[in-house]
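Let me begin by presenting the structure, written as structure tokens, before commenting on it.
One protein chain is absent from this view; the other protein chains keep their places.
Lettered A and B in written order, each chain numbered from 1.
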Amino acid sequence: MKRHRLTITGWAAAVSLIATAILGILITPQDVTQKEYSRFLYLHPPMAWVAYLAFGVAALSSVLYLWPRTRREAFDHLALASVEAGVLFTGLVLVTGSMWAEPVWGTYWVWDARLTATALMFVLFLGYLAFRRTGGTKQNIARRSAIVALISFIDVPIVHFSVLWWNTLHQGPSVLTPGLSAQGVHGSMAWTMLLSFVAFTLLFCWMVGRRTALERLRASAGGSELQDAIAARRAEGTSVEVGA
Amino acid sequence: MFRDAWAVFVKDLRIEAASRVGLWQVLPFAAIALLLFAFALGPSHRVLASGAAGVTWVGVVFATFLIVGRSQSIEAGAGISESQRLAGIDPAGVFLGKAGAVAVQLLAVEGLLGVGARLLLDFHCARWWLVIVASLLATIGLSAAGTLYGALVGATRARETLLPMLVLPVLVPVLIAAVRLWQAAGVAEGQGLAGWLSILGTFAVIYTAAGILFYGQVQEHS
Partner (left out) sequence: MLAVRWVEMEALALHNVVALDGTFPVLAGASFEAPQGSLVAILGGNGAGKTSMLRTLAGLTTIVEGSGRVLGFDLSTQASGLVGNVCLLGHGTGLYEELSPQANLKFLATIGRLDRSGVASSLQRVGLTGRTATTPLQQLSAGQRRRAALASLILRSPALWLMDEPHASLDRGGRALVDALVAEAVGRGSTVVLTSHDANEASEAADLVVELVGGATSGARRGGGGIRHVS
């Protein structure tokens, strides 16, 4: 049943992504000032939304894992899957943002609050993934990385405010004004943008669903390993005696 | 909790006083860092003076890694964590005590770097109270976050490389706020102080609370 739902989500994501691509590239008009580059509107904002959603899901499932009454291995798997997706999409957000900024702003990067905070968020959760790869027992890694995910997530708003004031107090935010807001978003553009949000959210759900399923398989494989390990441990003594 | 915290605090400082790692390794490192930054910025007085606060606090952040790493290695001796666990030590107390000892050492580093910035980098200060309040708040935040992450990384392999990678992005708000406040203290008046002070305060409160809450779970082994 659950597998079934995941497959449907996957197909829905594929269909809506293709529809977004068709609408975004062929149907919607190009922007007056940004020309073709305005089509990043159907790529960049939904991916940023998914990135934040992913880290939110990761933080929430980490809390549920840390809370003794709701502690389930599944929450650890969900946190890991969400952070992996979140790091991927944050990376893509930074790349697509730079690709858009170069022709429109005339530079790949500005030290704007939102950009800087996003870059720091990328590094923070990259750290989470690096942390998970260090040794330890399954429960130990799960518990420690849940703490890392939670405090990283809490750090995001503090980082945001600090870089916001760091920037605005010393240089004008004028670079950021050329945008679409002045003329408003055209009707078909708004619908396409909405569709792109749905499409990327479905894609995220499918990716996380697949990833947690994989992690669950790995964990259950560990279960039969234990019986083998116990048998091997008992045999250790006898084989030593035979050898001696 | 506070009884254990005090015992751990005194114990850590006694060990530091005996081993002098801080005196002979961390302080000279901070002084060298200050000189390196001065070389990098060039001999212009105006550039040096404007960069003084930033140079000082980057030095403090780097010193945090050394002090936190040392603070964790004290506990790595064979049987120590087990015997303390069986004696019923309160992990929250351990966190507060260790963070407190780290904070004292950090204040010493800040003092040295502050004097260095004044003498070598022409750092001028019109409002001493601001420098002191900002440094105290920043120190609480740095030592709390550093101690928590130090313990998280402490039991894993490759902690030397992992600790900076995990902690550096976390400490960015403290770095920015402390530098801005030191710069603001250089002139007689300036706006936006409350915002920066509240960032330092929020950071200190959040990481101290997180340490008290989670230090026990971090140290558990099973």
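Convention: a contact is a pair of C-beta atoms (placed from the backbone, for glycine too) under 8 Å apart; a residue touches a chain by one contact, two chains touch by 3 or more.
Since the model is a prediction, treat every value here as computed from it, not as a measurement.
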### Task
Name every shown chain in contact with the chain that has been left out of the document.
A, B
#### Entry: Absent-chain contact - pick from B:I15, B:A31, B:L120 or B:V205
B:I15
### Query
Touching the left-out chain: which of B:I74, B:V104, B:V133 or B:I206?
B:I74
### Message
Please identify which residue in B:Q25, B:S50 or B:Q84 touches the non-displayed chain.
### Response
B:Q84
### Where the unshown chain meets chain A, residue by residue
136-138, 222, 226, 229-231, 233-238, 240-241
#### Entry: Residues in chain B touching the chain absent from view
3-4, 7-8, 11, 14-15, 18-19, 74, 77-80, 82-89, 221-222
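Following the convention adopted for this analysis, only the chains that are shown with their structure count from here on.
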## Note on the structure
Rounded to the nearest Å, the gap between Cα centres of chain A and chain B is 31
### Query
Given the complex with chain A, which residues does chain B contribute to the contact?
148, 152-153, 155-158, 162, 165-166, 168-170, 172-173, 176-177, 180, 192, 195-196, 199, 202-203, 206-207, 210, 214, 217-218, 220-222
### Task
Name, in rising order, each residue of chain A that touches chain B in their complex.
66, 120, 123-124, 126-127, 130-131, 134-137, 139-140, 143-144, 147-148, 150-152, 154-155, 158-159, 161-163, 165-166, 169
